[in-house]
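Here the complex is missing a single protein chain, while all its other protein chains stay put.
Then we have subunit A:
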Amino acid sequence: MHKIKHKVALFMIIVISTLFVIWLSLTYFNRQTQNNYNDILARYLILNEANTKSDTLMTTLSGLLTERVDVDSPSLNQLEREWREIQRLENRLADLENSSNINALTNYIHLLDSLVESTDRAMRLYEQQDIDQAERELNDAIRIQTYISDTTLQLLDQELKTYDSFYRGMIEQSRAINTFGFWLLILLVLVLIAVTYLFQRQITHPIHQLTRAANGLSLGNLDQEIQIDSQDELAFLGKTFNRMRENIKQLIHEINEKAKVEKELSESKMLLQQTQLRSLQSQINPHFLFNTLNTVSKKAYLEDAYETSDLLVSIADLLRYNLKQLDRAVTLADEIRVIRQYIQIQQTRFSDRLVYTEEIDSTLLGSHIPALTLQPIIENAVIHAVEPYQKGGQITLRVFKQGSYTRVEISDDGPGMEDETINQLFSGKLMPKEGHSTGIGFTNVIKRMRLFYNQDQLVYIDSYKNRGTKVSLLLPEMKGEQQDETDDRR
């Protein structure tokens, strides 16, 4: 990951090294120019020095000769020193040679040479007391010195001419460097502006993205993923932000789920209470009713009205079954027994108008089922398919295995239902009409089924207009069913 720190450092290094390179090259140019100037100046100085030195030599010599100093005077040493200096200068002068001054310079060096020789001769003659000759030599030397002065001027003049184009070049170059520096400065400023702008954008753009995302998050928009296309800390920040967003989203989803489950739970409790209330409402002193029904039954039996007696027993049983707690599980066998008693009662009422048939796989009778599940459905079939018709109706109960489910089908040959009615039934919008023995409607059955098995889609209704209605319940296998089944058989 490229850190912002590294980027800033890199940027700084590039800027500093650029400036350094520029500084270095300018310094180099300056030094070069300076060196050239110094060289030229040195040439002038050497020429001037040679001239001065030869002049001094002459002054010293003529001083010596006119004063007629002693031959072993220490001032002779000075003369020697000056000779040596001039000879040293000759070597340095030889370095000044170039194509344009070669003749003049060689002449000059030889003139100096001649001067030294001439003065030397003059000194010797003087030492040999040949004063006249010495003075003649001195005159020669003076002439030579004049020539040296002339030649110095000539050389200086020559130098000026020779370096004329050079000076012009230097002036031109320094002007060019100034222009170059000006443009370079502007270029650098522009480049710096551009780079700084791009750089700050690289930093601020992701921050803006983050800010927007945070804003969105605070407004509850959890689905907007933020994408940061850099590779620094900001990208990391973006990723972390995304993860946080995902976490919040999941958390909220979980809370919603929990709330839903809790809502369902409270709903089922309410349903139960409602059912219980209804059943309580309907059991106006049930013991009294039992006792009375039993007494009536015995009375009917004693009066040889056996059928009436049996009917009363059925009613009493049905009542007792109803009065049991509703939130317990019963076996399919119990439910079917209650249905048979209910059918018996209803057959007493409708005699042969109600035809009831059973197709039951007896191995499935141990299946668990909430109490009073089938009875309301049968009752619905009686109410809608038998009661309204003079010819009566047929009700069929079938129990068989379907996959891992036990399927219970209750069908009639009544008028059937509209699709709309079926939907209303499932959504619980259709309230049960008066006249139900238990007061428990179809909707209640569906809900309890769902709560009991903790599973949806267990109830189906197939209905065809004027051909009948078939209600199918799918009972999933439950744990410990086998055990219960064996218990039931005993």
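Definition applied: contacts are C-beta pairs under 8 Å (C-beta built on N, C-alpha and C of every residue); 3 or more make two chains touch, one makes a residue touch a chain; residues count from 1.
To be clear about the criterion, contacts and distances are computed from a predicted model.
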Undisplayed chain, where the name is taken from the UniProt record, one of "ATP synthase subunit a", "Ribose transport system substrate-binding protein", "PrsW family intramembrane metalloprotease" or "Pyrrolo-quinoline quinone"
"Ribose transport system substrate-binding protein"
Taking the entire complex into account, which one of A:Ala176, A:Ile248 or A:Ala329 touches the absent chain?
A:Ala176
Consider the whole complex, including the chain that is not shown, and state which of A:Arg31, A:Arg92 or A:His110 touches that chain.
A:His110
Of the listed residues A:Ser75, A:Ser165 or A:Thr292, which contacts the missing chain in the full complex?
A:Ser165
Residue touching the undisplayed chain, where the options are A:Ser99, A:Gln129 or A:Ser351
A:Ser99
Hidden partner interface residues of subunit A, rising order:
29, 36, 95, 97-103, 106-108, 110-111, 113-115, 143-144, 147, 150-151, 162-163, 165-166, 169-170, 172-173, 176-177, 179-180, 182-184, 186-187, 190-191, 193-194
